[in-house]
Structure formats: structure tokens, C-alpha cells
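This is the structure, below, for whatever I ask next.
Here the complex is missing one protein chain, while the rest keep their positions.
Here is subunit A:
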Amino acid sequence: MTQPHARATTVSAIALALAGALVLSSCSTPGAAEQPGLTDTSVKIGTHQPLTGPAAASYAPISAATAAYFDYVNDQGGINGRTIDYIVKDDGYNPATTQTVVRELVLDDDVFAILGGLGTPTHSSVLDFLNDNDVPDLFASSGSAAWNQPEKYPNTFGFQTDYVTEGMVLGQHISDEFGGKTVCLLGQDDEFGTDVQSGLEKILGADGLAEVQTYSVSNQDVSAQIVAMQAAGCEVNVLATITGFTALAIGTAAQLSYFPQWVSSSSGADYGPLAGYLGDAAPLLLEGFISDNYLPDASESDNKWIELFQDINDKYNKGAPFNGSVVYGMAMGYLFAEALLHAGKQPTRESLITAVQSGELKGSGLVPLAFSKTDHNGYVGAGITVVHDGVQASTGERWVRDGDKVVAYDKPPVELLSGGVPSN
């Protein structure tokens, strides 16, 4: 041995690989249980959420709210006598991490289903894996059209109104209220942006948008885009942006003394976090801010759902700031509880899917759900909300999609029954 550094070679390397394998194998092997994650008294479900990273500030409260709602349900005896065990894994909004944590949930924690996996890039990366393993993939949290592919992904379902429909609803409102004005779009440089754009163009016409700008989440500066929109003479600016970038766009424009009419997709329009980003100037900057929403607004204190969610938030969520994310998380939990109830006394993964497709789920939204065998979209339309004096409230105007146009929807919203715990 004349080379002290060259001691390690193949044999020892492979021996170590085997040692590593043995360390790994000492952990348990999942049993061949009939229904993973299901016992007579509990059902285990999991989700991947951005608890850290760039999207955490806006979206981390969602899973906390869902957990609080499940605590409330469990205290009432659960669904069909089963308590809901909800495991939240942090993926930092990074698809690479999502891959690992979802495999951990499915292969190691043996969850019965995945609920509300958040984000288009993150959740897209696990669709194939979940499908291969026949895991019910309920109510993915983004408006991507990818969740609605019943042929390719029979187990995957959306939750919120898809981005194309959101674009159409916003487009309809703009064409009704701001006819003749110059309409522009600032969109995220992915499906979110392009889908909202295609929705807007369905209503406003192919040349309905005077200027389309895009931004990337990894670059925290949108001044170039805002200047371009100002130069193009944009009067009504639609935002297909996540919350942080909605605030950034409005704030950047204000610094340039540019005050167009802002119209935002629901994903980036939650008043609470926006006001947090914009600080003291928020009520002034957000006055007249228009957005769409398919769930009741957090500030509508006379709505029965909001009353209940606020109550649960105080008791089970340590009184966290009550905003759109909390409503979203609890509405998500309620919808799952409904699906679990309809899946029967001895639910299986198949019966859960059948229950969602049955069309019996009502949800807690302003508009109906689309779920059927051939349609895996969530909510089918949206209402319009406007900020006035620092309160974001529904105008009562609601639209649902019908092919390539939207039609007004005037049936009453879903009623709150049996204390917000679904029962037969």
C-alpha cells in the first residue's frame, strides 16, 4: 500500500452499499392489508403542502385549517365511527421533494387516500405514481386542467374552479362592466397563466388582450412587466398570480404612480395575506380590487358556513388569522368528510372514488361541483367579489361554465346542515 488515499475500492464500496441496504431494511415492511390506512375506528389520509419555502406564507394556513376541521369532526365522533388521521408533509413547493414525501405517505405511512395535494408543478409530478398505486387522489389544490383526465388518471379529482373557467368568469365580468377599456394580463409563466389567458380570450375574443406579460416565481421583481403594461396603456389588468406576486404587482405599479383596475384570479386574491404584504397602504391600494371566488368570503360574517368555520378556527386552530386560506382548508376538509360518508360503512378505495363520482357531494361553495364519471373538475364556476373599505365581499353575481361561455347562476348556495359534520 503506497497510496494512502487510494485505499477504498470496489469491494469495500459494495460491502458498504449492502450494509446500508440492511440498515434500510430493518424498518418495517408494509403488510398486505386489504385497505391501507383503514381500521374500524380510523382512516389515515395524507397531503403534501408548502409549509416552508416561497409559497408557505400564503398557503401554509390551509392544511392547518383542514386539520382543525378534522379535529372538530373527530370530537363529534368522526365519520361512520371513524376518526380522520390527517398527515401533513412539507414539500416546500418543490416538485422534487413532493416526489419523496408522497412516496413516503403511500408506501411507508400506508395512507388510504391523498387529500388536497397543493400546487400544479408539485402535484403534477406525482400523478403517475398515485395512479400506478391506485391511490385515491382527491381534490388536488390548484385550478390545473390536469386533474380532469378521467381516462388517464381515474383516481384524480380537482377541487377549485379550473383556471380556464376562472378566466372566463373574470372575462365575462370585465366585458359587462368595463366594455371598451384596454384589458391586459400578467400571468405566471406556466399553466396557471396560459389557462387564465385562454379563458379570458374565449370571452373577450382572440384579440381581447392588448398586452400579455409573464413572470417567474423564482424572480422576485416584476417592474419590467408592470412598466410594459403601463406603456401599453392597460386600463384593466387581470392577474393570474399567486398571492405574493399579486401584492408585488400592485405595489410595484403604485410606486410608478400607475393605478389601473386590478382583477385577480381567486388563487392570488385573498385579502388577508394581501393586506399583510402591502402593509398600511393596503386599504387604499386594494380599494375596488375585483376577484372571483367559488367559496364564501371570509369577511361575510352573516354566512352560516363562515360562522361555523370561524368558530372551529377559534376552538381548534388557536384563533389563527381567519382568511380565505382558512375557509379553503375547512371547505376541503368538509368535502372529504362528505366523500367518506358516501363511501359507505366499510369504505374501500374504489367506493371512495365511486362516491365522489356519484354526484352526491354538495360541498360548501357558491356554485355546484362538476364531479361525475366523465368530469373530474371541482367547482364549475365562481362568484365575483370586490374590496370596499378593506372588506372583501361577494357582489352576489355568480357564473357557471357552459361549454365555451358562462351563464348566470341564481340557485341558492349550499345550506349548512347538521353542524357542519356530514351525516345521512
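Throughout what follows, a residue touches a chain if its C-beta (ideal position, glycine included) is under 8 Å from a C-beta of that chain, and two chains touch if they have at least 3 such contacts; residues count from 1.
Keep in mind that, in the parts below, contacts and distances are computed from a predicted model.
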Original post:
What is the protein name, per UniProt, of the chain that does not appear here: "Branched-chain amino acid ABC transporter permease", "Solute:Na+ symporter, SSS family", "Fumarate reductase subunit D" or "MoaD/ThiS family protein"?
Top reply: "Branched-chain amino acid ABC transporter permease"
Original post:
Given the contact definition stated above, which residue among A:S58, A:N74 or A:S125 touches the chain not shown here?
Top reply: A:S125
Subject >> Selected residue (touches chain absent from view) among A:Q149, A:N219, A:Q346 or A:S423 >> reply: A:N219
Subject >> Hidden partner chain, touching residue among A:G92, A:P136, A:G244 or A:G363 >> reply: A:G92
Subject >> Sites on subunit A contacted by the missing partner chain, in the whole complex >> reply: 1-18, 20-25, 27-30, 51-53, 64, 67, 88-90, 92-97, 99-100, 103-104, 107-108, 120-121, 124-125, 128-129, 132, 189-191, 216-219
